[in-house]
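Here you go, one structure.
With one protein chain held back, the other chains of the complex are shown just where they sit.
By letter and in written order, the chains are A and B; residue numbering begins at 1 in each of them.
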Amino acid sequence: MTRRRETLTTLVLVGPATLAMTMLIFVPVVVVAGLSFTDYQFGAHSLNFVGLDNYRTLFTDPQARRAVTNTLLYAAVVIPGTCTLGLLVALGLHSLAVRAPRAAAVLRAAYFLPVAATLVAMAVAWQMLLHPNLGLVNQMLAAAGLPGQRWLSDRGLVLYTLAVIGIWQSLGYAMVLFLAGLAAIPPQLYDAAEVDGAGEGWDRFWTVTWPMLGPTTLFVLVITATGAFRAFETVATLTKGGPAFASDVLVYAMYREGFVYFKAGYSAAITMVFFVLTLAVTVLKFRVLENRVHYR
Amino acid sequence: MTRDLTRVLTRAFALAALILGAVLVLSPFLWMLALSLKAPDEIFTPNIDLIPNSLHWENYAAAFGRANLLRSLWNGAIVCAGILVLQTIFAVPCAFALAQRRFAGRGVVFGLVLAGLLVPFHVTAIPIFLGLAQVRMLDSYTALIAPFAASVFGIFLFRQAFAALPTEVFEAARVDGLSEPAIVWRIAFPLALPAATAFALFSIVAHWNDLFWPLIATSNPALATPPRAILYFRDAESGAEVGALMAAAVVVVAPMVALFLVAQRRFVQGLAAGGLKG
Partner (left out) sequence: MKQLFLATALAAGLALPAMADTTIRVHYAIPTIWADAQTKLADAFMAANPDVKVVIDGPAESYEDGAQRILRESVAGTMPDVAFIGLNLWRVVQARDLAQPLDSFIDDAAAFEAEGYTSALRSLGQFNGVQYALGTSASTLVMYVNPALVEQAGGSMATFPTDWDGIISLAAKIDALSPTVDGIWVQRHDWRFQSLLGSFGGRPMTADESDITFDDAAGIAAAKVMARFATEGGMKSYGVDDARQAFPAGTLGIMLESSSLLNRFIEGAGDKFDVTVKPLPVSADPASVYFPTGGSGIVMLATDPAQQAAVWRYMKFVTGADGAKIIVENTGFAPTNAKVINDASYLADFYAKNPDHKPGHEQIAAFAGPWYAFPGSEGVAVTDLIAAALTEVTDSQADAEVTVKALAETVRERLGMKK
């Protein structure tokens, strides 16, 4: 009787969310997977099964390969950048909050602002700041005697420019999560550490803060990683994958093929490849790191 | 003595770095603010002037007058509140069960959550759109709110928060005869308030700024959400109206800043509460 009751309670707790997830996420994914084997054009009256044709095109197309490498490169810059800077800022603001709470509050808001702003407007601001002749960035570089760059139109540079903007955008996110994690560390631990002689700066960080931040760090890494792989808006608003596909990333390619070119079947195939790739990377990361994380 | 000096210097250096970083991070916003007050011929000039020559309030008048900004702010509030409530109701119990209860299939559900994190909304958008079309629910507040009910991010966040709580508290409550849902909402949820605040913040900000789904799901101008008002002034064909666009953007981001300033007090409270508990 208790067993049945237990199961029922679990169902009540977990059921609605699982049902919602299935209907809103996984069923659509299955639909998309099915579409990847067809030549469906959005708005068309009929579709044909084409088997693995879409995938064959995908694997032999240099554009598609570039989208994959670009996504990986972008993620390789954004993930460590965001997490490191987010952590540093959180640590700094956390200790500042004790001494000067008002200042810390203002600075926290400043770092969070990029997360809060509508990207379509920020894109216009960024484009002007990065203008080769008229933009603030190049004018300041010129004042310092350094050559200005074509940040958004140099095909070798554009992806890295977008990555820096990506860090700018998600830094505040990581900061907030780290702050929440830091706030949850019981101060008794610090007192105990001080008694043990590890009371200052670096020691304090290594013996108390870093281990206790374990779950938070893992969380931030996973969230930042999934966000970086799913990078879309910056590309869509600033470069549309250009110039000449130099800043093309997987989700944008998927969007372009499906929504701009109306090739829904091909777009679905890109989506499937995207999932496999990011699932593999994320599972790997989670496996490797979760073992190292201490839970209470 | 040297130790104190080192400490003071490190603190000063850290503060300077934080402030410099903040200025860098804020620079696009300062630019945006400046642009929102400039007249068109001042916007397109080779000089970098952070301060406008004269305050061109017409940009703000245009944003409110032509792009129906107030209405879209109101819609944004309704939609974000609706989504947050729905997400919390679905995510919190599930997260609690995943963190503090043992049951068959726990790994599967958590695996679904992790997998769900990888799915960008753009992928599921078309099937959801078609589904809503079938039941004729497009172009409504429901269409704007319902698709976001399953927040895997929320489940993940709350699960991590609940996992860090001591099991004894819940065992005691069960012994006391409290029902599981009561434990979830009356005991666990209040203990995870910093996480809940963070989640509320992220959810509201994300959906306030969401352009993609409202653009697909609605065409009735009365349902326009805040980014739509900004988008009114964008035009790839004949050039955007930069000043008015920035003015609309400033107005749209203001509530989010206010929200953050209010919400961050919770973080400080969390810290203080921790101190008192000791």
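Note that contacts are C-beta pairs under 8 Å (C-beta built on N, C-alpha and C of every residue); 3 or more make two chains touch, one makes a residue touch a chain.
Quantities reported herein were computed from a predicted structural model and do not represent experimental measurements.
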Write out, one label after another, the shown chains that touch the chain missing from the document.
A, B
Chain not shown: contacting residue from B:43, B:150 or B:201:
B:43
With the missing chain put back, one of B:2, B:54 or B:220 would touch it. Which one?
B:220
Missing-chain contact, candidates A:16, A:34, A:132 or A:211, resolves to A:132
Where does subunit A touch the missing chain, residue by residue?
39, 41-45, 124, 127-128, 131-134, 150, 152-155, 239, 242-245, 257, 259-263
Can you list, in ascending order, the subunit B residues touching the missing chain?
39-46, 66-67, 129-130, 132-133, 138-139, 215-216, 218-221, 223-224, 228, 231-241, 244
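In the analysis below, only the chains that are shown with their structure count from here on.
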Any idea how many Å lie between the Cα centroids of subunit A and subunit B?
15
In the complex of these two chains, what residues of subunit B are touching subunit A?
7, 10, 14-15, 17-19, 21-22, 25-29, 31-32, 35, 46, 48, 89-91, 93-94, 96-98, 101, 103, 109, 112-120, 122-124, 126-128, 147-150, 152-153, 155-157, 160, 163-164, 166, 179-181, 184, 194-195, 197-198, 201-202, 205, 209, 211, 226-227, 230-231, 234, 240, 242, 245-246, 248-249, 252-253, 256-257, 260-261, 264, 267-268, 270-271, 274-275, 277-278
If we count contacts the way the header does, which residues on subunit A are in touch with subunit B in the complex?
6-7, 9-10, 12-14, 16-18, 20-29, 31-32, 42, 85, 89, 92-93, 95-97, 101, 105, 107-122, 124-126, 128-129, 133-134, 136, 139, 168, 171-173, 176-177, 179-180, 183-188, 191, 200-201, 215-216, 219, 222-223, 226, 229-230, 232, 251, 254-255, 258, 264, 271, 275, 278-279, 282-283, 286, 295-296
